[in-house]
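The block underneath contains the structure these notes are about, expressed in structure tokens.
Every protein chain except one is present and positioned as in the full complex.
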Amino acid sequence: MSLFPSKERLAHIVFEHSDKASRRFDITVLWLILLSVLVAILDSEPWLHERYKREFYFLEWAFTILFTIEYILRLYLSSRKLGYIFSFYGMVDLLAILPTYLSIFLANTQFLVVIRALRLLRVVRILKLGRYVKEAEILKSALRKSRAKIQIFIGTVLTIVLITGTLMFIVEGPDSGFTSIGVSMYWAIVTLTTVGYGDITPITPIGKFLAAVIMLLGYAIIAVPTGIITSELTTSSKYTPDSGTKVCKTCKSRHLDADANYCKYCGERL
Amino acid sequence: MSLFPSKERLAHIVFEHSDKASRRFDITVLWLILLSVLVAILDSEPWLHERYKREFYFLEWAFTILFTIEYILRLYLSSRKLGYIFSFYGMVDLLAILPTYLSIFLANTQFLVVIRALRLLRVVRILKLGRYVKEAEILKSALRKSRAKIQIFIGTVLTIVLITGTLMFIVEGPDSGFTSIGVSMYWAIVTLTTVGYGDITPITPIGKFLAAVIMLLGYAIIAVPTGIITSELTTSSKYTPDSGTKVCKTCKSRHLDADANYCKYCGERL
Amino acid sequence: MSLFPSKERLAHIVFEHSDKASRRFDITVLWLILLSVLVAILDSEPWLHERYKREFYFLEWAFTILFTIEYILRLYLSSRKLGYIFSFYGMVDLLAILPTYLSIFLANTQFLVVIRALRLLRVVRILKLGRYVKEAEILKSALRKSRAKIQIFIGTVLTIVLITGTLMFIVEGPDSGFTSIGVSMYWAIVTLTTVGYGDITPITPIGKFLAAVIMLLGYAIIAVPTGIITSELTTSSKYTPDSGTKVCKTCKSRHLDADANYCKYCGERL
Partner (left out) sequence: MSLFPSKERLAHIVFEHSDKASRRFDITVLWLILLSVLVAILDSEPWLHERYKREFYFLEWAFTILFTIEYILRLYLSSRKLGYIFSFYGMVDLLAILPTYLSIFLANTQFLVVIRALRLLRVVRILKLGRYVKEAEILKSALRKSRAKIQIFIGTVLTIVLITGTLMFIVEGPDSGFTSIGVSMYWAIVTLTTVGYGDITPITPIGKFLAAVIMLLGYAIIAVPTGIITSELTTSSKYTPDSGTKVCKTCKSRHLDADANYCKYCGERL
């Protein structure tokens, strides 16, 4: 046994998640990603940046070099190299290392911090395994099935936002902070979603009355998306493939429980 | 074949949505509406208005002329002309073009912007087709069925708003911004719906205590409309065609349970 | 036929809601109540009070005299006079007229406005009829059944509010506006219920972190009361007396639909 594992063994460790070594690799990468994101967050804090400028710079390069090694490794082990480079995760992997190298050549490096935050998306690949997959699938399926209902809902909300936004722009006007229809629509969204910053608020009695109506409307219609998702989840949780129902061949009863040995209606062995 | 389609063909294109030409007409109108609304929004932005005054003016007239042509076309093709003019969509179509013509004669044209925003309602006609209709029907039916429950709920909310509004007006008084019962009720709605602008907030300990009670109440009763809608949607979604119901061949009863052996209405073997 | 109806007829009009005359009486009283409440709201508006002082004063007395006549009528027609006076609605009826008479003797009459707002409760008696009763019963029953769950929920919320309130009082201190545990608890309720006035906000990084945790918690646990009510409404809507299920005498099948003529399992006539 040599010190370095074979290419096959390495590919197994990097791409699979089934044995101890591959899982240890996953967890190491997971922690490296979370730490590198944490460093980016802390580095943006002015007083921390002032004090630990050097340390953050060093850490950022350390993470970048480690991720570069990982990228090269994935590229080297991949059977379809171009396929990997232009795949979604291949792009994310590249975006995770590029900013630091670009920062050598660029003067204004502030926008690179957004790309660094995208590193978090790499976590998804690692989590795309185990028990989370099935649950995420149920959630996604519930969202997909209620797509048409949600589109109608968002369309209705945007129409309400446009019309109330325009009304408030006329009623309140620039003196109360409603300087344009755009700003009024921003206010309508802030109000309808019950966020309510208070940076723009109605001042005239008519404006306050209109705002109160919109709030009660927003309070009532928030029930609709909740109802849609819940209804979908409740219904789908009954007919999920794994709780797959049985059919009795004798009496043709359907929707028998998946754990049934005998038909509950005619008593026949299933 | 002449360059201009026949009146029948034109009527088909304008009123139906079944073939390529009519769908292309729908989509063109849809985009014109959305663009004209977008122009109205951008035009209200002071700094954009300053710079692109002429362009917005030209675009507004271009849209108006196109919508006028469409209106005349619909009127010409309609078999019941008066019926079209006084129908809901006929009025909306007219309101979509009137403001611009009125702006020639009127000095203060600001309120016309609201009417321009109403153009968005024209989108509804075009969307009133395809797969959205059925889904919207389910949502509307769920809302209609829970109407009585929602009316009770809104009545309860308004009673709470009036009583807490009056109480806070006494407890806090004009010094804290609660200048009248009307303003206090506005505050109560802002609080109960969890919008919470913060333009008026209780200052005295008793006022803060009362406000906290109302918040917890609002937090708890938001569950009620959600529960109503969800319950209605869950129940109604059980009778959608795809959830596997049976039909009786003898008495033509529909929506029989999937596990039924006999028709529950006529007793016939299914 | 005399001009004045008999005492029996009058009692019927005042206490029953079954024929035209009694319903007209109900609706007249309903409008008088709503108008008197509206007058109280408008009267509290300083600029309206200034201008229409006399008119409001006159209207208030007109409503009071009408309600006094109604009170005397109810008392005169009631078979158990003491029972009426000390019943809940008897007290509310008395409270609806007392404040105006008291205002003759009292100097500071501001707190009387609260009692005037209580007049709205009289509306409930009139609405306690027709189709609202059954729906309100379903809502009340759902709330009653989930009482224990809601008590646990409110207990948990109050414990979270006390502990986070105390923590924030230590972390942020009086300089950020967290002047006492009481104020901190008020802040915690404002935050947890997602009202978020912004009159008190965390300033220190630790305080902001703690606040973010509480917000996410509040965002997550708002799902619990909604879930409780919805679950109760969904379940109860299946087993409400009117949708009462049938039982088959032959095959003993239960939960058969109320509109079934034949058992869906064995085909027997029900």
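Which chain is which? They are A, B and C, in the order written, and residues in each are numbered from 1.
The definition used in the following text is that a residue touches a chain if its C-beta (ideal position, glycine included) is under 8 Å from a C-beta of that chain, and two chains touch if they have at least 3 such contacts.
Keep in mind that what you see is a predicted model, and the values were worked out from it rather than measured.
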Exercise. Kindly state which of the options A:Ala11, A:Ala148, A:Val183 or A:Ala212 is in contact with the chain not pictured.
Key: A:Val183
Practice problem: Name, in rising order, the residues on chain B that touch the hidden chain in the full complex. | Solution: 194-198, 226, 230, 234, 259
Quiz item: Residue-wise, where is chain C in contact with the chain that is not depicted?
Solution: 148-149, 151-153, 155, 159, 162-163, 165-167, 169-170, 174, 179-182, 185, 191, 194-198, 201, 205, 208-209, 211-212, 215-216, 218-220, 222-224, 226-228, 230-232, 234-235, 251-255, 265
Self-check item: chain A, residues in touch with the chain not shown (by the definition above)
Solution: 37, 40-42, 44-46, 110-111, 113-114, 116-118, 120-121, 123, 127, 131-132, 135-136, 138-139, 142, 150, 154, 157, 182-183, 185-186, 189-190, 192-199, 222, 225-226, 228-230, 232-234, 237-238, 256-257, 259-269
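One rule holds in what follows: only the chains that are shown with their structure count from here on.
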Quiz item: So what angle, to the nearest 5 degrees, turns chain A so that its CA atoms land on those of chain C?
Solution: 180
Practice problem: For chain B and chain C, let me know how many angstrom lie between their CA-based centres, rounded off. | Solution: 28
Quiz prompt | chain A-chain C separation of Cα centroids, rounded to whole Å | solution = 40
Exercise. Quick one: which residues in chain B touch 2 or more of the other chains?
Key: 182, 185, 194-198, 222, 226, 228, 230, 234, 259, 261
